[in-house]
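Of the protein chains in this complex, all but one are displayed in their positions.
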Amino acid sequence: MSLHRRPLLALPALLGAAALRPARAADPFRVGFVYVSPIGDAGWTFQHELGRRAVEAALGPAVKTAYVENVPEGADAERVIRRLAQDGNQMVFATSFGYMNPVEKVARAFPKAKFEHATGYKRAANLATYSGRYYEPRYLTGIIAGRLSKSGTIGYVAAFPIPEVIQGINAMLLGARSVNPKAVIKVVFTSSWFDPGKERAAADTLVAQGADYLTQHTDSTAVVQAAEEKGVWCSGYDSDMLKYAPKTHTTAVEMHWDDYYIDRVRKAIDGGWTSGDVWGGLASGMVKLSRFNPALPAPLLAEVAAQTEAIKSGRLVVFSGPLRDQSGAVKLPEGKALTDPEILSMNWFLEGVQGKL
Amino acid sequence: MPDGFVLLALLVATLRAAAPLLLAGFGELVAERSGVLNLGVEGMMLVGAAAGFIATVATGQVLLGLMVAALAGMLMALLFGLLTLTLGANQVACGLALTIFGTGLSALIGLPWQGTPIPGLASVIWPGLDAAGPVAQQLMLLDPLLGLALLLPVLVGFFLYRTRSGLILRAVGESHEVAHALGYGVLRVRYAAVLFGGAMAGLAGAYLSLVYTPMWTENMVAGRGWIALALVVFSAWKPVWLAIGALFFGFVTIAQFQAGALGLDVSPHLLSMLPYLATVVVLVLISRDETRRKLNAPAALGKPFTAAG
Partner (left out) sequence: MPLRLEARPEPSRAMLWLSPVLAAVLAAAGGGLVFAALGYDPLLALRTLFIDPLATLDGLTELGLKATPLLLCAIGIAIAVQAGLWNIGAEGQLTMGAIAGGGIALAFGGGGHWWILPATLLAGAAGGAAWAAIPALLKTRFHAHEILTTLMLSYVAVQILGWLVHGPWIDPEGFNFPQSRMFEPDALLPVLVEGSRLHAGALLALLAVPLAWLLLARTAAGFRLRTIGLAPRAARYAGFPERGSVWFALCLSGALAGLAGVGEAAGPVGQLQPVMSPGYGFAGIIVAFLGRLQPFGILAAALLMALIYLGGEQLQVSMQLPLAATGTIQGMLLFFLLASDVFIDHRLVWMARRHA
């Protein structure tokens, strides 16, 4: 079992005091990761863990990583991040939005260490931010949903109405409407990032109300499993979830932090690290579609591949006008595109999304 | 979609959402009627969910998985019994410690098994589930464990009020001194009741990990053990009211998503409050009735018993 892999890693940290020792050239570069939930086998935190493992695999003995799981957003986060820095980690990845103020404070207290915060917007000389344009692959799943759904109703199980979630819902609708102008999305919020039972109940409800394509923006695999049991198409989020729904999982919007993490750690070791903000789309490889279900028809795959290229090259801009909100009012006229700050703070649904913010 | 179908789907979804609450709730009801307050339901459910899942994956037998889940719940209950019944330690604190311990233990034993996909019980029984028509599909989702959960009110009610053992159990819960003086083995009765509670909590956990959301992930019970506990008090320790409470809570949980999917103009946060607010309102309406006021808690609930002399 996986626990037995770790004892060797634990030995070098023999004394707590060892942490205070200044790093020598031969010492590995130490990197800490803070996770908001248990690692699990799929989902947001799991993808970051894959990134951490990729760093270890790519840089070998030159790095030593540590992580802390299930750190609540709030008062505890600052202590954990500080502990990691005190313990000798020269670089810390804080992988949830709620760590923003804590990581900013710790970054101020440890000016020599480097900090990276996922999905936040506060930066400093030693605090960089990074995130993915999850809405780009979402648009592509919208095309798949628009083509596969017979009823034209897509069921969407979401956790909370925050901009990141809203972007995905709107982008999926745009993708679906690009191939089926009558497509609609029914949204159900569970008010919890992780509650398989609630997610399942929400998925069942959506199917009973006529949805024949399901997707989710929550942290468990309950929705794709519900789709498999009910025999309706679905797409996953965060991680490839094909094994949970081998017959009906078309593809998933997958986060892929490996390359970014390896690049940033390498730069930190070489001295070429600078703070900044990365918001990577399909072109960066930070977000992508996971492997496709073998049952998907070839013309659909070709269409998705073509649109993927169009987004990567910039020929296709997901949030471009005309866009109307739920009341029918024009939010964006034809010929214009939403700016990054407008996308980042999106708090309105498109016409065609059935759900209340 | 025809309205009849939506109603059927609503009914089935309500029953499925209520099943774990019924299973865990009736286990706890029996334990509390014997005078033992076990706040470790959440922990026992988690260990049952993990152990049942592991056994099912390892052997490929769902039935065996269910048995292991019940057994695992009983082992947890045994630990609680040793501390509170044999050693006489504080029941409230031990129950809470059991939940903390169960949360950790289930995560520990389940770690290597996370992310193993298994088919749900309904798909195992009905291999054609995913291709069936919508109505047939709904009926197929009514699985045997759900059947057991729905029978529990009758079974437990009959046991408590129509059998001699049930009478003894209630006597022990009302006054262990009197029961002891009458020659009943107070500790034996309480161990049996606590173990039954453990077995039912284990099954309730397995309902989640093997039937409802066939998977194992840490903390997947997500507070249902606490709801079950609160419902037992809500019921004033009466099987009928516990059944009504669990079904009602299940219904409001589902209704909240129905309202969301219909696109009602209500904030999702307000919708999420619905099950809790509605339960409070119903409790208030029921409790107003003066006659129900007399139905107090088992008099010896939570009090340790040591045979004198």
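Per-chain residue numbering starts at 1, and chain names A and B are given in the order in which the chains are listed.
The definition used in the following text is that a contact is a pair of C-beta atoms (placed from the backbone, for glycine too) under 8 Å apart; a residue touches a chain by one contact, two chains touch by 3 or more.
Since the structure is predicted, the reported quantities are computational estimates derived from the model, not experimental observations.
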*Using the touch definition up top, pick the residue from A:Arg83, A:Lys267, A:Lys312 or A:Lys336 that touches the left-out chain.*
A:Arg83
_In the whole complex, not just what's shown, which of B:Ala17, B:Ala107, B:Val124 or B:Val186 touches the removed chain?_
B:Ala107
_Missing-partner contacts on chain B, residue numbers_ = 43, 79, 83, 86-90, 92-94, 96-98, 100-105, 107-108, 110-111, 218, 226, 229-231, 233-234, 236, 267, 269-270, 272-273, 276-277, 279-280, 283-284, 287-288, 292-293, 306-309
*In the complete complex, which positions of chain A touch the hidden chain?*
3-4, 6-7, 9-11, 13-14, 16, 19, 32, 38, 66-70, 72-76, 78-80, 82-84, 86-87, 97-98, 101, 121, 160-163, 191, 341, 344-347
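The rule we apply is simple: only the chains that are shown with their structure count from here on.
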*Which positions of chain B touch chain A when the two form their complex?*
1, 5-6, 9-10, 13, 16-17, 20, 107-108, 111-112, 114-115, 117, 119-120, 122-123, 129-132, 137, 208, 212-215, 217-220, 222, 224, 253-254, 257-258, 260-269, 271-272
*Under the touch definition given earlier, write down the residues of chain A that touch chain B in their complex.*
1-3, 38, 40-42, 155, 160-161, 186-192, 194-202, 204-210, 220-222, 225-226, 228-231, 243-244, 246-248, 354-357
